[in-house]
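Heads up, one of the protein chains got dropped from this complex, but the rest are sitting where they should.
So, chain A:
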Amino acid sequence: MKAAVITFPGSNCDRDLSVAFAQAGAEVVKVWHKETEIPAGVDIIGVPGGFSYGDYLRCGAIASRSPIGRAVADFAGRGGYVLGICNGFQVLTEMKLLPGALMRNAGLKFVSKPLSLRVATTDSAFTSGYEAGQEIVIPVAHHDGNYQIDAEGLARLQGEDRVAFRYVENPNGSVDDIAGVLSENRRVLGMMPHPERVIEDAQGGADGAALFRALTSVLESA
């Protein structure tokens, strides 16, 4: 499996995400934001956390319209896999690859701590390594993680089993405790928590590793 990890000015989780993909057995290529094409042979794109373009205008807004942003959208449009974490999730909603929007945390504070998540669906390449309803501990670190979507959109997400993870205790006001959502074709996942920060026990937990292992096993056999 070959993974491309995008680096925008202000990305700061791109190295961790690369290490997480590599540990799961993927070949990783780093892609700079000024590039206009995704390298050939890439199976999945990782859009990392951080503060792309200084969070100017809205979190993820400028990155989603950058040259490489358009290439990411085209890749997803062709049925490619995309994983957006934290700022990457914000970028994917700004690209309209995922529905809804991420607003300022309801408590207005930056929240940075490990949190329990419940795996809401195992029906995706990202979540097939977990058990349905399993509780995992993954850290969050964000100021704008308050996921909002209109009632119709929420009903659709729920009806199509596209909520990937829910917070056990809601840290930011997200509707329906949503921590991560899948695209209609289940190949794009956006999530606020950082699975790439918990891939080995030395980091205080390894609950994120199963996500990257599951991706590798699904995409290797594809």
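Just a few scattered comments:
Here, a residue touches a chain if its C-beta (ideal position, glycine included) is under 8 Å from a C-beta of that chain, and two chains touch if they have at least 3 such contacts; residues count from 1.
As a convention for this text, contacts and distances are computed from a predicted model.
Of the candidates "Malonate decarboxylase subunit alpha", "Zinc-dependent alcohol dehydrogenase", "Phosphoribosylformylglycinamidine synthase subunit PurS" or "Carbohydrate ABC transporter membrane protein 2, CUT1 family", the chain left out of this view carries the UniProt protein name "Phosphoribosylformylglycinamidine synthase subunit PurS". Contact with the chain not shown here comes from a single listed residue; of A:11, A:52 or A:105, that residue is A:105.
Residue in contact with the omitted chain (choice from A:18, A:52, A:93 or A:216): A:93. Considering the complete assembly, chain A touches the hidden chain via residues 57-58, 61, 65, 93-94, 99-101, 103-108, 146, 148-149, 173.
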